[in-house]
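Only a single protein chain was left out; the remaining protein chains are all shown in position.
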Amino acid sequence: MVRNEKLKEYRLKEVENYKIHGRTDEGQDPLPLFSQGSGIEVNVTGSELWIDVEVDFDVYEPWVWTALNGAFLSRQMLMAGSYSLCLFRGMSPDTVKNVRFVRELQAMSEDGGCCLLIKGFRSDGAFCPVPGRRYKLEFIGDSITSGEGTYGEKTDMDWLPMYMSVSRNYAGMVSDALEAEFRLISQGGWGILCGWDNDPRHNIPSRYEKICGLAGGERNERLGAAKPYDFQSWKPDAVIVNLGTNDASAFDQPAWEDPLTGQTFRQRRNPDGTYHTEDIERLKQAVIDFLGMIRKHNPGSHIVWTYGMLGYDLTFAITDAMNRYQKETGDANLAFLQLPNTTAETVGSREHPGERSHARAAAVIVEYLRTVL
Amino acid sequence: MVRNEKLKEYRLKEVENYKIHGRTDEGQDPLPLFSQGSGIEVNVTGSELWIDVEVDFDVYEPWVWTALNGAFLSRQMLMAGSYSLCLFRGMSPDTVKNVRFVRELQAMSEDGGCCLLIKGFRSDGAFCPVPGRRYKLEFIGDSITSGEGTYGEKTDMDWLPMYMSVSRNYAGMVSDALEAEFRLISQGGWGILCGWDNDPRHNIPSRYEKICGLAGGERNERLGAAKPYDFQSWKPDAVIVNLGTNDASAFDQPAWEDPLTGQTFRQRRNPDGTYHTEDIERLKQAVIDFLGMIRKHNPGSHIVWTYGMLGYDLTFAITDAMNRYQKETGDANLAFLQLPNTTAETVGSREHPGERSHARAAAVIVEYLRTVL
Amino acid sequence: MVRNEKLKEYRLKEVENYKIHGRTDEGQDPLPLFSQGSGIEVNVTGSELWIDVEVDFDVYEPWVWTALNGAFLSRQMLMAGSYSLCLFRGMSPDTVKNVRFVRELQAMSEDGGCCLLIKGFRSDGAFCPVPGRRYKLEFIGDSITSGEGTYGEKTDMDWLPMYMSVSRNYAGMVSDALEAEFRLISQGGWGILCGWDNDPRHNIPSRYEKICGLAGGERNERLGAAKPYDFQSWKPDAVIVNLGTNDASAFDQPAWEDPLTGQTFRQRRNPDGTYHTEDIERLKQAVIDFLGMIRKHNPGSHIVWTYGMLGYDLTFAITDAMNRYQKETGDANLAFLQLPNTTAETVGSREHPGERSHARAAAVIVEYLRTVL
Partner (left out) sequence: MVRNEKLKEYRLKEVENYKIHGRTDEGQDPLPLFSQGSGIEVNVTGSELWIDVEVDFDVYEPWVWTALNGAFLSRQMLMAGSYSLCLFRGMSPDTVKNVRFVRELQAMSEDGGCCLLIKGFRSDGAFCPVPGRRYKLEFIGDSITSGEGTYGEKTDMDWLPMYMSVSRNYAGMVSDALEAEFRLISQGGWGILCGWDNDPRHNIPSRYEKICGLAGGERNERLGAAKPYDFQSWKPDAVIVNLGTNDASAFDQPAWEDPLTGQTFRQRRNPDGTYHTEDIERLKQAVIDFLGMIRKHNPGSHIVWTYGMLGYDLTFAITDAMNRYQKETGDANLAFLQLPNTTAETVGSREHPGERSHARAAAVIVEYLRTVL
């Protein structure tokens, strides 16, 4: 292998122009990519480009994908260590190449050791300005939004990083179609009020106000994940929520018991199968409260609550809560949008929406957003 | 033209086997086809089949389409008069052919003279039993369900019978996909509470309990259209409502004035553009009342309120009403289902959903009904 | 029915502007529509338009379809007689409507009594000029080009007019996509050298030079069908041949015996299944001769020999003949183009290409012609 002697090494802070995607503590050096869809984008001349990363994890390895001039080029697993990855080689040196290096794996609340840091670049070219995109979108969700099932065979049932993605995820498809940049807050198994297994700690609203409340562990804390997120720094045109699927599951699961205190939590059904009044009520209240939280931090954003990629069970509960939120607040800048349910033809691995289901959902969201943005 | 001397003429009541589609007064002879999708189906041997019809109208001529063995064969305008139409000729005489002769045009509330009657058949074969289909579906709607725009160029803007159809209508597509027979109650421009122009007489619930409350005029009355409909005679597995689009329009129209009494009716917006509380409230009450009416007559049917092919404006109003209806009645056998909005690529004539929009809506409804039927 | 008293009756020759589609003897009054795709096109104002026709046949009734402003509106069987058909009613009188009235049925060589004549129009508007289209295309073929199988269920196996069409035919699809007008010479069962059953009279080249050599019987002769066709009158940009499928079948059929002379004709296979040298040779010579005939009459046209919608058996024979024709003549303005074979998903009635197969073939032809026109 003939080495390119002209490569110059840059620490990230030395790079003249780059664009960060996703919520992070932008003052950090190296720069953590906490969440799925987080990444770094450069417009660079030269024949060759490398990125210097630092990676670690206890159990769940991060995956990344790269795009060159907007086109998918690579997707790979990252092992622990500090190393360089070549992003392109041998290109015509004078043209400007647009490169995105993006985290595929969700913030891993179950692996405090999981981190992916950008240290810098190696290049024989120059870093040019990276223009913003037309819109800004924030996506909030669960395993659907984490893209679980977008890779892997239908028969694959393990819960693994490699089956999650943003490269085949409706959030990315919507953003590309609308020329938008996006930020994504999601966690598989979590809900509005509680997780699929009735764990009340696994609610997204409790983490929404931090930079990345879903990235656990001391190291991520040191990297800034637990800091309050500065909502002024990036104002989305629309906030797209896709939650409720796990809250619906909870009604069919046994009670969750706190391993420390022994306290339990359970969303109950009545003997006739309908939802227990108090329990569905506290779920609706959680929807109302979360809408209030989102609105508080995003006063100018259109809020769309999307629902249905894994069943329509909570349509009435969510719309009732949204109606009540509207009446209480007078806030009319929101909408409820059903997404096509996942079918045998569109399902992916782990009984989750596959790429085709994401594409169908994206089409509906794109068509809707075009009428309001 | 060589005449087939073996043709035998049958008055309808003499025909041994046939199946009537659509609500009608089945005791009438000749038999009126009041509504869109109404028709007659036979399984017949022989080489040739004719149908004897009687047609009249003042302004709006009926259209029909025919299917042979389930496949679209013809679609044509019918002029006034009493005459025979050949449905097939020259076929192998021994095989059984399934033939449907179906009205394309909605019941014309604006043309009391419009009627289409089946008098009988001419055949050189035998009429065999016509088996029922797997499911029964009732569709209730407005111009969307009347298939306005499913024929004609995008630039065609006249309001004419030829642009309406059931042959390219989501109701037919859903029914074919699910092996269902269907009945259809719809009228362009009508709503739940009032018409697109605030005319409070143009509400579908007021006509729902008659055989065909939408077919006006003395002649249709004599033919049985205004008789109470016997809901026991045909119990749908699902009732699919697609109403609200004209109720939404009414909020943007001037008041309607009764030409006789001078009384006016108007759905108002507040100065800030939101719906006037009392007015949206009476619309919601109309939804609640109509759900109650449907349920009363169809105690075992799944009710799906579909919405969105021409915009999502009333999503919250409809779901709020449905939530309240549920709470008041405990009726859980109903659902709200959004349909894909019509886009520039899927629009048909008169700015109405085209065939592709109907196909997209049908796919969503089919996928949903498969999970509940 | 309220009659439109303003309708004025026009004999065809009195109509100021109209456009004839398809080969015919344009001096005739009434005007015969001999072939599939033959028709008449008008640009007309007024609220209502009728066409006066005269129809007859012994066995096989003609079908027609109509388009309004380019969109499919109706398709129906025509019975024998002299009568008027309403093409539209109730339209805004001032706009110009483009109307096409088109024969669906191929010229019926087996029914000398089959004829469809245009006598005139009835209108309350004015007939405006009908501009030509961008290109002119001539299609030459067999049952595929006659659109057999484009209507009807897959199980339908009768040989009947109603299953043939130009409204779902690749010839029409190609022409629409390229903004072309077209003329069509085709006959089910016929070939280049002989018919599917070895009948050597059933070769298309023998009829190509007449106005409509495929329309049999004395009446059609009186109407001008057998007159020499004036190739100067309409110069196609491309001639698209789609022949060979029946010539391939002949090799698997018993000898044909002339009912009058007792002479026989047969395309033979060798014992090992390959084509008998002399027989495949005379077929190739027929291809060469037909290319020469087409070129003689269309010196400036691009000739495309398309093949494959019902199998690729003669690919080598046809290309060999085309290569030899090229070497003998130096004519380089021709091409061979394979079309997608018909599959279980794309087949129509009578084991012939269905609408989807026609659509696939049309896409290939359109893409090709775009590179040469």
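In this document, chain identifiers A, B and C correspond to the written order of the chains, with residue numbering beginning at 1 in each.
Convention: contacts are C-beta pairs under 8 Å (C-beta built on N, C-alpha and C of every residue); 3 or more make two chains touch, one makes a residue touch a chain.
These numbers were taken from a predicted model, which means no experiment stands behind them.
*Asks:* The complex has one chain that is not drawn here; which of the drawn chains does it touch?
*Replies:* By the stated touch criterion, the chain not on view contacts A, C.
*Asks:* For a quick check of understanding: of A:E14, A:D58, A:D258 or A:E278, which residue touches the chain that isn't displayed?
*Replies:* With A:E14, A:D58, A:D258 or A:E278 as choices, the missing chain is touched by A:D58.
*Asks:* By the contact criterion defined above, which parts of subunit A meet the unshown chain? Give residue numbers in ascending order.
*Replies:* 1-2, 56-61, 63, 68-77, 79-80, 86, 88-92, 113, 151-153, 155-158, 160-162, 349
*Asks:* If the missing chain were put back, which residues of subunit C would it touch?
*Replies:* 274, 311-312, 315-316, 319-320, 322-323, 326, 330, 332, 335-338, 340-341, 343, 364, 367-368, 371
Methods note: only the chains that are shown with their structure count from here on.
*Asks:* Could you draw the chains as nodes, link the ones that touch, and say if you get a line, ring, star, complete or other?
*Replies:* Chain contacts: open path, no cycle.
*Asks:* Shared numbers divided by all numbers used: is that above or below half for subunit B and subunit C, i.e. same or different?
*Replies:* Same, since over half the interface numbering is common to both chains.
*Asks:* Measuring centre to centre with CA averages, how many angstrom lie between subunit A and subunit C?
*Replies:* 57
*Asks:* Measuring from the mean C-alpha position of subunit A to the mean C-alpha position of subunit B, what distance in angstrom results?
*Replies:* Roughly 44 Å, centre to centre.
*Asks:* Approximately how many whole Å separate the CA-defined centres of subunit B and subunit C?
*Replies:* Subunit B and subunit C have C-alpha centres separated by 38 Å.
*Asks:* For subunit C, give me the residues that contact two or more of the other chains.
*Replies:* If we look for residues of subunit C contacting two or more partner chains, we find none.
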